[in-house]
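This view holds just a subset of the chains, kept in their places.
When the chains are written out, they are named A and B in that same order, and each has its own residue count from 1.
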Amino acid sequence: MTDIQVLVLAGGVGKRMWPIVIHKNLLPFFGKPLIVHQIESLKKAGFENFIIVVNPEIKDLKIRAKIVVQEKPLGQADAILSAEKEIKDAPLLIINANDFYKPSLLAQVKKKMRNDLDACLVGLKADRYLPMGYLVVEGGLVKEVVEKPGEGREPSNIVKLVVDFYQRPKVLLQFLKKAKRKRGCAYEIAMATMMQEGMKFGLVEYQDSWATIKYPWDVLKMRDFFLEAKKEKPVIMEKGVRIFEGAVVKNSYLGRNVVVGNNALVRDSIIEEGCVIGYNTEIVRSYVGPDCWFHANYIGDSVLEENISFGSGARTANLRLDEKEVVPGRVKLGAIIGKDVRVGINTSIMPGVQIGQNSFIGPGLVLRENVKENKFCYLKQEIVVKKNMQKIDSGERKKFRERL
Amino acid sequence: MTDIQVLVLAGGVGKRMWPIVIHKNLLPFFGKPLIVHQIESLKKAGFENFIIVVNPEIKDLKIRAKIVVQEKPLGQADAILSAEKEIKDAPLLIINANDFYKPSLLAQVKKKMRNDLDACLVGLKADRYLPMGYLVVEGGLVKEVVEKPGEGREPSNIVKLVVDFYQRPKVLLQFLKKAKRKRGCAYEIAMATMMQEGMKFGLVEYQDSWATIKYPWDVLKMRDFFLEAKKEKPVIMEKGVRIFEGAVVKNSYLGRNVVVGNNALVRDSIIEEGCVIGYNTEIVRSYVGPDCWFHANYIGDSVLEENISFGSGARTANLRLDEKEVVPGRVKLGAIIGKDVRVGINTSIMPGVQIGQNSFIGPGLVLRENVKENKFCYLKQEIVVKKNMQKIDSGERKKFRERL
């Protein structure tokens, strides 16, 4: 299998990821950037030959692979063509850096390719409408990919994932170049033309768990994927982790030197290196990047990028009072917070609120709106100060105590 | 004793019970409506023959008894007369459905009736003025009942409870009919006339615990009564209860499928079926009806009807800053909340506040006033957003951590 080339698409600018500033392919999961997990997973599946297409911002990947820089984010066809010089006349597997599947999928694809096929695609059974490409399948072969047909107009219930295998990539490159001259999505046009000209596209159906990151809350889906994948171990703890009396950790990852304080509760969460989960804090179903500090907080269904501090009693709300969806598909969603943010004590952050990098949120306020980068928000209160007509009587207090 | 008839007065509209909408006689205690407890308690005392007078709203009681509907809430005499057809010529005991006494009281009354008496009343020694009927006693017989004489004008220190025994109820019915034609409380007039005409009313004095529900906070007194009655067992737990690590439950009832989360504390409380007492919640001296959800809350001395959710960090205050009474006789009183209410995170509910059914209380506010039914309350805040002149330096943070 050493001859199969894997083209990993890791470019794109992730503009939908605000307020997260770290490129999504570099977000740490279990102490390593996401893309490192992708490469390791491919290696485990037996691949050895990688071409990674990156954008200029993340070109200094510390990965042993051919790195190709796509100068501008001009789509998938352009990304593949950027790697033209590196692509040899050997089978080529194209995947997205931040799409994760069960390892068994790649074995299935390889097995499928033993048949006399020009290409092989992977389709996922969708139980509701997804804004993706739908596959038209006849006699076990993919005949057409219909891009985002709109709900109710789907030609099938199978959507295309980006696990595309080509027997002869040089042919693909030819079609891509021709397609680029036309308007529209060049990669989809090239595939359509290849199908029309009679090339055989096989299909592997996939029904198991997968995750990808498009919006910042998708980090929570990726968290699910990683926690599920480790499931033989209830909790993974790196070196230097300290857990104090009364703390409980369930189904979670704790990075290097993480401290879990007295009576804290961590469930179904990823806590990266250097975090301090102080006394009486609950973190549930969340992704917490490195060096975040907590103290008697509730963090539920939230994404916290890095170096974020919560004052005592600050809380995320993760469920609307009317129990409706916060973003499509998510009834429970807490806060999405960029790097270097500070949150004051007893502050309440409403479901789905996003806070930009290096912003300070004052104490005791209810944050309903998103906050941009480098902002300082504080509450203007009217406090009435009057003469106190009451007089505390210490003797009374003692009697009171005795009654209790 | 099979011939003694027990007339259970369960009518009345409970208009003083707002915001509680479930009829007070149907409120669940230890998984069963209050009136079912009353009937069971009477059965244990050896009674078998029940006539229950209800209002139209609660006529579908699932109890094996003669059910009589009192169409309009026209008082006790009318209630008794509604049951005329069912009352046979055998001794009759009249009690209120929601008055609870020690079981020994009924044994005493029965014993007393062995003497040659026409009737027997039960009197409670009052150590402060109560707005009830006061008994004038001479030679062991009750000679007069003085209704609400006013503080300082009490003819004795014994108030009348509603545990009234009549040897010949047909005679009582005659007197009631005559009394109805006059103005005033017909039942009291009938009794007065009977006494004046020389009928002998015996007296049983009672000094043990009792509870009745007139105002919604009286539910807390009933809770006391039930928790005290179970006292051989520190905690009663129904099927399906789950208690997580670090949680502590003392002197309480936990209904079916109740979940007590990590580090929660439940003391001296009744928690009905299906409640989820989440992480770090404290519930003290409260009545919590079915299907309520909590999360890092403090609920003290409160009455929560059913299907109520508290967001993380929402709290009830149960003591005024000046430590004065919240309602007469109660220095400690939290919130009284009707069905289907939602409370936002970090919200503070002041002592004695009542919230009507199906209202939503937003996050982060201080609720000082009662809220009617079907309201949505939220806090209007002025949040100032400025440029943040500070820059977080991750290196500094690491040095800071080392110093700590």
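The working rule: contacts are C-beta pairs under 8 Å (C-beta built on N, C-alpha and C of every residue); 3 or more make two chains touch, one makes a residue touch a chain.
What you are looking at is a predicted structure, and each value in this text was computed from that prediction instead of being measured.
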Oligomeric copy total, full assembly; chains in place: 2: 3
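As a convention for this text, only the chains that are shown with their structure count from here on.
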Whole-Å separation of chain centres (CA-atom averages), chain A against chain B: 52
Residue ranges of chain A in contact with chain B within the complex: 246, 248, 263, 265, 274, 276, 280, 282, 291, 298, 300, 307, 313, 315, 317, 319, 321-322, 340, 342, 346-348, 350, 358-360, 364-367, 371, 374-380, 390, 396, 400
Touching residues (chain side chain B, partner chain A) in the complex: 244-246, 262-263, 279-280, 295-296, 311-313, 321-323, 342, 344-346, 360, 362-365, 379, 381-392, 394, 397-398, 401
